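This is the structure I have questions about; it appears just below.
Left out: one protein chain. Kept in place: all the others.
Per-chain residue numbering starts at 1, and chain names A and B are given in the order in which the chains are listed.
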Amino acid sequence: MATEFDPNPTTPFLEPPFDSAATHPEPGGLFENSLLDLKCLGEFEGKSILSARDFTFTQVTEIAKLAALLEKLEITHYHPLDGKIAVTAFFEASTRTRTSFESAMLRLDGKIISIPDGGLTGQAKGESLQDIGEMFNAYCDLVIMRHTDTDSLERILENLRVPLINAGNGSGEHPTQALADWYALLKWKPELAEPKPEGAPKLHLGILGTPGSMRAVKSFLLTALLFKDHIAGVTVISEMADPFGEDVARDVTDAGIYYEVSNDVREFLPRLDVIYMNSIAFLGDSYRTLDSRYKLDAESSLKEGAVILHPLARLDELDTSLDKTSHNLYFSQAHGAVFVRQALLMAVLGRLDRLPQLS
Amino acid sequence: MATEFDPNPTTPFLEPPFDSAATHPEPGGLFENSLLDLKCLGEFEGKSILSARDFTFTQVTEIAKLAALLEKLEITHYHPLDGKIAVTAFFEASTRTRTSFESAMLRLDGKIISIPDGGLTGQAKGESLQDIGEMFNAYCDLVIMRHTDTDSLERILENLRVPLINAGNGSGEHPTQALADWYALLKWKPELAEPKPEGAPKLHLGILGTPGSMRAVKSFLLTALLFKDHIAGVTVISEMADPFGEDVARDVTDAGIYYEVSNDVREFLPRLDVIYMNSIAFLGDSYRTLDSRYKLDAESSLKEGAVILHPLARLDELDTSLDKTSHNLYFSQAHGAVFVRQALLMAVLGRLDRLPQLS
Partner (left out) sequence: MATEFDPNPTTPFLEPPFDSAATHPEPGGLFENSLLDLKCLGEFEGKSILSARDFTFTQVTEIAKLAALLEKLEITHYHPLDGKIAVTAFFEASTRTRTSFESAMLRLDGKIISIPDGGLTGQAKGESLQDIGEMFNAYCDLVIMRHTDTDSLERILENLRVPLINAGNGSGEHPTQALADWYALLKWKPELAEPKPEGAPKLHLGILGTPGSMRAVKSFLLTALLFKDHIAGVTVISEMADPFGEDVARDVTDAGIYYEVSNDVREFLPRLDVIYMNSIAFLGDSYRTLDSRYKLDAESSLKEGAVILHPLARLDELDTSLDKTSHNLYFSQAHGAVFVRQALLMAVLGRLDRLPQLS
């Protein structure tokens, strides 16, 4: 029953050993032909990361390039975050996102104070996020927070004087997930990081989910707008009559991107290049069985070369029969999230100079 | 929406950047004119910290001086607790106190095994604290425990052979909170660390809470007795007819300190120099709205120069309108708690020699 194991943890993804045909693009394509823009990355120093609206096109692509470099590098010897402490404050429990951030900090030799379940905190007794923010000033150099309330960011920022990374705020945003999503796409098609040559093909994006009320979907879409020159259009598949909400609809319109809404994924599948899915089967704390208008499996009529993204707390909507097909970019996406977060942590905490490659 | 951030985590408090008028005394005043008494600090090595009754006046002031030094120092390079492991065993969940201790350990390069919620332990299945103590001997160099039972200390100490720091035991004590409280007061008035000159003014303390049944209040008051030469008297505001309980009343009487009890803070406010408040609004797991006899806000008739302490899981009793007044010493108190705990951890774990300043 023993399993084989490659002692070098980064190798498997550079030279994928998979039996499956899942797409695992090599990160080298992203940075080999261009220098990192340290001035742009330096803009993150000391800044809070609250919304995908704050990102520029160059910031997203430079973070992706740094992530790609970190994915190829044996980072252990550089101790880039030596002496830095982050609090992972998950007032809404989420092991996936919390462990992803904690892994990123630990790989860089940073330290973690873990609050895995906000139900354990004074906040459960009625204490204010403002006071919690005041305390965190003394405890750490960075706060990574997830919260059930959309306005939680404003409340903690009233007193917080160290940077805050939003790891999901109610129905608000999840900007680092969007960075992980676009890192996967940029590794898949590095030309997205460059101006589109005249006549080059554009991508048609499909989104299964509701940008107006699902934070990861919203942050993905807002980031997509930065890549508008590369995008032919966006199809949103949702049960909701108005899946965008007013603000996001205006953003999409302002970007001049064509979009359409449907409640059946099947009719659009043959022309979608990228399908972004989320865990739409959840209904509060329980979940439901979806019908085939909202589901994908290996029998779905996907376009050749099309890829699927999913933040991977999946249920019914994404069948495991797709795992061993070349449409599976979601395993690469899950893997890359740790490197994107490493890149962001180094930039926000001002430790880019610890990489000899960058100084 | 991005926030500005000072990359040096200790600077903000040495040169407070606050818009508010909150009192943030500079730690330098505490140690610049006197050497640390290493013999006194060495007394802590290998000792458990169970009760404020165990402290001497010199121990409290020397821990405060060491804390002040640590607050000014860039500690990262010294790795004072390299190789040391603490278990934070919170059989009663408390994120504030747990993260404060974990931050102190991590800043000193110590390591943490975190038990954020005792409900997860074997103890929940009926296992004895004696057996848990036996196991901890093998796991760590120090145990930091919070527990709902007042007699939990005696039970775990039957088998524990590494030092134990009491982080709150039922209605018993919370001695490290008292060290943090007095550290804030000692930074505010460094002359409290010295013998009182003839004729110098004494402080009148006010306590909103019940020392007999609230552990932080009790430990604060017991520590106050060490400073009796500087104290004109103590006023306790409580709903209870006998807020001290028999033991503590005797301690106060033995110390020769004048005290009085009231159930309305308003009549005493104009003469109180220090007001110690606690979260008296909690009623078991819920909380209640207090009337104005037990509440303070910016309109309360506080004495000029008076300061308020509060361990900061506040509700109704301490209005946020006071945050931006010079009466607010509680933000300084919250910030300083991490440095006091650092000082204590270095002393208990016998690593004072790691600071070049001290050897």
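The criterion applied here is as follows: a contact is a pair of C-beta atoms (placed from the backbone, for glycine too) under 8 Å apart; a residue touches a chain by one contact, two chains touch by 3 or more.
Keep in mind it's a predicted model, so treat the numbers as computed, not measured.
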| task | Decide which residue listed in B:68, B:108, B:129 or B:162 touches the omitted chain of the complex. | result | B:162
| Which of A:25, A:80, A:116 or A:190 sits in contact with the chain that's absent? | A:116
| Touch with the omitted chain, as defined above, among A:38, A:73 or A:93 | A:93
| field | Selected from B:27, B:116, B:190 or B:311 as touching the chain missing from the view | value | B:116
| query | Which parts of chain B are in contact with the chain that was left out? | reply | 45-48, 50-51, 54, 82-83, 85, 87, 111, 113-117, 120-122, 125-128, 130-131, 134-135, 137-141, 153, 157, 160-164, 349-350
| field | Chain not shown, touching residues in chain A | value | 1-7, 9, 12, 17, 76, 93-96, 99-100, 102-103, 106-107, 114, 116-117, 279, 282, 285, 287, 312-315, 320, 331, 334-338
